[in-house]
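Of the protein chains in this complex, all but one are displayed in their positions.
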Amino acid sequence: MITFENDYSCGAHPAVLQRLLETNLVPQPGYGADAYSENARQKIRAACACPDAEVFFLSGGTQTNAVVLASILQPWEGVIAAQTGHIHVHEAGAPEALGAKILPLPERLGKLDPGELWSLAASLLADENIEHMVYPGAVYISHPTEWGTLYTKAELQAISEVCKEFHMRLYLDGARLAYGLMAKDSDVDLPLIASLCDAFYIGGTKCGALCGEAVVFPQGAPAHFCNFIKKHGALMAKGRLCGVQFDALFTDGLYSEIGRCGVEMAERLKIILAKHKIPCFMDTPTNQQFAVLENARYNAIREKVPVGFWSNPDPGHTIVRFATAWYTTDAYLEALDSVLSACPCTE
Amino acid sequence: MITFENDYSCGAHPAVLQRLLETNLVPQPGYGADAYSENARQKIRAACACPDAEVFFLSGGTQTNAVVLASILQPWEGVIAAQTGHIHVHEAGAPEALGAKILPLPERLGKLDPGELWSLAASLLADENIEHMVYPGAVYISHPTEWGTLYTKAELQAISEVCKEFHMRLYLDGARLAYGLMAKDSDVDLPLIASLCDAFYIGGTKCGALCGEAVVFPQGAPAHFCNFIKKHGALMAKGRLCGVQFDALFTDGLYSEIGRCGVEMAERLKIILAKHKIPCFMDTPTNQQFAVLENARYNAIREKVPVGFWSNPDPGHTIVRFATAWYTTDAYLEALDSVLSACPCTE
Amino acid sequence: MITFENDYSCGAHPAVLQRLLETNLVPQPGYGADAYSENARQKIRAACACPDAEVFFLSGGTQTNAVVLASILQPWEGVIAAQTGHIHVHEAGAPEALGAKILPLPERLGKLDPGELWSLAASLLADENIEHMVYPGAVYISHPTEWGTLYTKAELQAISEVCKEFHMRLYLDGARLAYGLMAKDSDVDLPLIASLCDAFYIGGTKCGALCGEAVVFPQGAPAHFCNFIKKHGALMAKGRLCGVQFDALFTDGLYSEIGRCGVEMAERLKIILAKHKIPCFMDTPTNQQFAVLENARYNAIREKVPVGFWSNPDPGHTIVRFATAWYTTDAYLEALDSVLSACPCTE
Partner (left out) sequence: MITFENDYSCGAHPAVLQRLLETNLVPQPGYGADAYSENARQKIRAACACPDAEVFFLSGGTQTNAVVLASILQPWEGVIAAQTGHIHVHEAGAPEALGAKILPLPERLGKLDPGELWSLAASLLADENIEHMVYPGAVYISHPTEWGTLYTKAELQAISEVCKEFHMRLYLDGARLAYGLMAKDSDVDLPLIASLCDAFYIGGTKCGALCGEAVVFPQGAPAHFCNFIKKHGALMAKGRLCGVQFDALFTDGLYSEIGRCGVEMAERLKIILAKHKIPCFMDTPTNQQFAVLENARYNAIREKVPVGFWSNPDPGHTIVRFATAWYTTDAYLEALDSVLSACPCTE
C-alpha cells in the first residue's frame, strides 16, 4: 500500500514510537507537568535560541490555531489572513467559534504581501467607523503556506515590521514547519521565527508525531493560558504523550531529518510528474505538490493511489495534492511512476 | 517510582502500544476514515449489543463532554448535573463556553437521585417564567462518579424514565468506565448503558490508552457531527491513533482486563488504608479511594508518594485521592504500605 | 384597568415622555454622542459624586448584565451570585452565552452573606486544582434583590472588602435601584454604591423610562467598551433615546420621586394584604411584595387583576408578586382591595 494523499497517513516516525515504548511505564504527573514535556520545552527553547519562551503542547492544528488566536486577541480585534489561509477555509469556522473574526487579504502564491497588509491595517485604523468594525489585532501566516510555498527572511521581516507598526501580533502556523525549514534555499530558521513572531507552533502531527503541536510564545504566554486550554477542551491529561514525542523530535536532529526526507522525496516526485507531463499549479519547494489534472485522468489515478482533492479551477480540471512525508519511500515513488504510466493524459 | 496520584500517570497498556507498533507504517486515510477506526467501531457496537450505534473518537474527556453536550442540546436548553459533576467543577467552564448552562442538583454519594431529578425537571417545566429560563434538555451522569461510586441498574433505569418523561437526553460520562464495569457486584454493563443513554463515552485515557475517548450514540449521532467536532478543534488528523488503540482495547477482553486490574488493586489498597487507620470518605467499589487525612499526615505522605488533592472538608483535614490503574503493581502497594508506616496518624 | 403584575406595565413617567417630545426634532449624532446623553452622563456623575465615572446606556437589564459581566471578567474567571440571582435564574443563560460561568452561593433573604462569600472565594483560590476550575473574578449582587430586600451600608462594605481581598470586581444590578434608594431606613445611596462597586447600573426600564439602563464604571470602563457593546448587539443607533430619558430622570429629583412613589404605594399595599390575611413571604421594604397564596385563591385573584407568578413553595401554594411602581395610584389600591374582598381565603 502506498499513498500521496497527505502527510499524516502513517503513524509516528519509528524513533518517536521507540521513545514512547521506552518511557511507557515511568509514572509522571499529568497535564504537561511531566519530565518529558519539560525536556521537550527546554530543547525547543534551545532550538529557537529563545531561553525565555513559554512552550505548550496541544493535540492538533485546528485546535491550536483557534485557541492561540483567541488567547492573543482582544475582544475588539480580529485576525488578518490570506483568503486561502487554513483558518479561513478548512477549519469549519473554528476560529470564529472562539470569537476571532477573520479579515481576509488576497493571497500571493499563498502568502500575504507586506504592502497589502500595511494598506489594510492602515485603512482600517484610519476608518472613522472603526469602533463599529473589527480592529486588526493579529496576523496569521502559515509557513509553509497552504500552497506549500515559503516566506523569505526578508518577507517575514517586512510583515513583522508592519505588525509592530500597527501593534498587531504575528502568529505563524507551522503545521508543516519541518518541511519548510529543510527546503532548499530557504533562509528561514527557528531562531528567526522566534525573533519575529508573538506566537507560533511547531507542527508534530504532520512531521513525524502521532499527534501534537508545540505552541511557542517567545515573549511569554497569555495569563492563565493553561486554564484557557482546559476551557477549550484542549488540555491533555497525559501531557506526556506530546512531551515524549517532541522530546524525541528535538533529539539528535530528528525534526530536521524528517523535514529533509519529505523535501527530498518531493523533489523526486516533481521529476516524476514532469516526466508524465503533469503540470504543477505553482513551483513549490516543500513536501506538497499541487498538480493540475484533467478530471478523467484524476479519476483514473485516484482509483489506483490515494491523492488529495484540492479544488476545481474549472469544470474540466482538478487540482490535486501529492504529499510526501518522512514515511515516503523509493517504493512509493516507483509505484506512482507505474500508476501514472497507466493513466496517460486524456487531452 | 510509584504513584497513586491518578489513573493517567503512565503511557498505554503494553498491548495497546504493541498494536500501535504493528500498524505504524500502514498508510490509512485521515480523520477517522481508517480501517482501524472502523474495526474499533464494529467491536464497540458489538460490545454494546447495539449494531446501529454511531461511534466517534475524540482525544480527551473535557473536550468530549463539552462537544457532545453542545451537540445534543437545543439553544434553549441546559444540562442537569450533580453539584459534584466533573463538568460543573473541574472543566474550567468548558461546557458553558460551548453554550451549555449547567443546572445543578445535590449529589447523593456522587450520584443524581431520580426523585430529585424528577422534581427539578417537573418544577422547571411548570414554571410560568420558563421562557426566561433554561429548559432542562439533558442529564449528565458519570459512571463511576467523581466519588468513584456506581449507579445500579435500577437507578439508571429510573433516571432514564425521568428523562423520557420530560424529553431530556441522557448522557453518561464514562471516563473510568472500565473500572465501573468490572466493579464487584455491579449489575451495569455496556448493553444496558447503550439501551438507556442517548449518548455516552467509553473512556480510553484513564483506561489504558495514550489518549482518546469513544463517543457512542446508540440511536444515531446529531447531523454533521464530524463537522461539529472539527469546528470545536477536536477532529484528529490521525484518527488512526484512537482507532488503533480502541481496536486493541476491545480485542480479547483487554478493556475488561484493565478494569479488573484497577479494581482488584483498589480492593487491596483499601486493606492497606484500613491497616493504617486511614478512614475512607465513602465506600467506593472502583479504582479511586478517597481518604480523609489530617493535614500534617497528608503533607508527610505526599513528600514520599504522589497522591491526589481533592478538597478540604475542614481547615485541618484534606480529602486525598488514591487511584489505582492497569499499571498499579504489587510493588506499588508494598511501597505505599511502607510510606504509610513511616507517616503515622498525628491526631 | 389596573395591574400589580410587575413594574414595567406602563410607558414612561410623563415627565420623561414630555422631554422626548420637546427634543424630538433636534438633530443629534448617533450612538450616544448626542448632547442629551452627555447631559445625562454629567448628571449621573454628579448624583454619584464620582466625576470621573464612565457612563453608558444600554436598552435592557439582561443585556446589560451579560455585556458588563463579560467585559469585566477575564477568560479564566466566573462570577459569584446568589442562587436566586436574576442572572442565574431568569436570564435564559445570557451570561453563560457570553462566557460568564456563574458560581452560586445560597441566598440569605435574597442577599449574599459576606462570610459565605469569603469562604467560597478563599476555598476556590486555595484549591490545588484551581487551574482546572473557574476563578472567582466578580461578584454579582442586586439591590434591591430579587426578593425586594436591601443590603445595608455595612453589608455592602463587607462584601466590597471581600472583593478587594481576593481581587474580585463588584458588580451591582440596579434594575429597581430607584425603589431601593428611597426605601425607608436604607442607608445606601448612589455615592456609596459608586465608591464600592467596579460597575453597576441604574435601572431605567423599571423606574420610569420606556427602556434603558445606565451603566456606571466609577473607575473607568474596559477598553473599547463601545465596540464591545456593538459586538453584542447592544449599541443603540438613536442613543439619544436613552440620553433624553436619563437626562429627565436625573433632573429635579425625578428618579427619587419615582422611587418614593413606588415605595409608598408598596407600604399601603402591605396594609391591604395584611387586612386580607395574606402573609408575605418575607418582610420587604421596596416596591415588590411577595405574598403566599393557596392556589385556589391565587387563581381567583389573577382572573380579576394581573399579578406575577413567582414560584410554588409546595404543590398547594403559590408565591405571588405584587409590584407597585411610579404609575400605581390610589385607584389601583382601592380596586385591589375590592378584588381581595371578593376572593377570600380558601383554607
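Things worth noting here:
Order of writing sets the chain letters: A, B and C. Residues in each chain are counted from 1.
Convention: a residue touches a chain if its C-beta (ideal position, glycine included) is under 8 Å from a C-beta of that chain, and two chains touch if they have at least 3 such contacts.
Values in this document were obtained by computation on a predicted structure and should not be read as measured data.
Per the touch definition above, the residue from A:22, A:127 or A:347 contacting the chain not shown is A:127. Although one chain is not drawn, its touching partners on chain C can still be listed: residues 1-3, 5-6, 8-12, 14, 17, 20-21, 23-30, 59-64, 66-67, 91-94, 97, 205-206, 210-211, 227, 230-238, 240-241, 244, 306, 327.
For chain A, the residues touching the chain absent from view are 76, 78, 89-93, 96-97, 99, 101, 104, 123, 126-129, 131-134, 309, 311-312.
Of the residues in chain B, those that touch the hidden partner chain are 71, 74-76, 131-132, 135, 223-224, 226-228, 230-231, 235.
In this text, only the chains that are shown with their structure count from here on.
The distance from the centre of chain A to the centre of chain B, each centre being the mean of the chain's C-alpha atoms, comes to 33 Å. For the pair chain A and chain C, the distance between C-alpha centroids works out to 50 Å. Along chain C, residues 76, 131-132 each make contact with two or more other chains.
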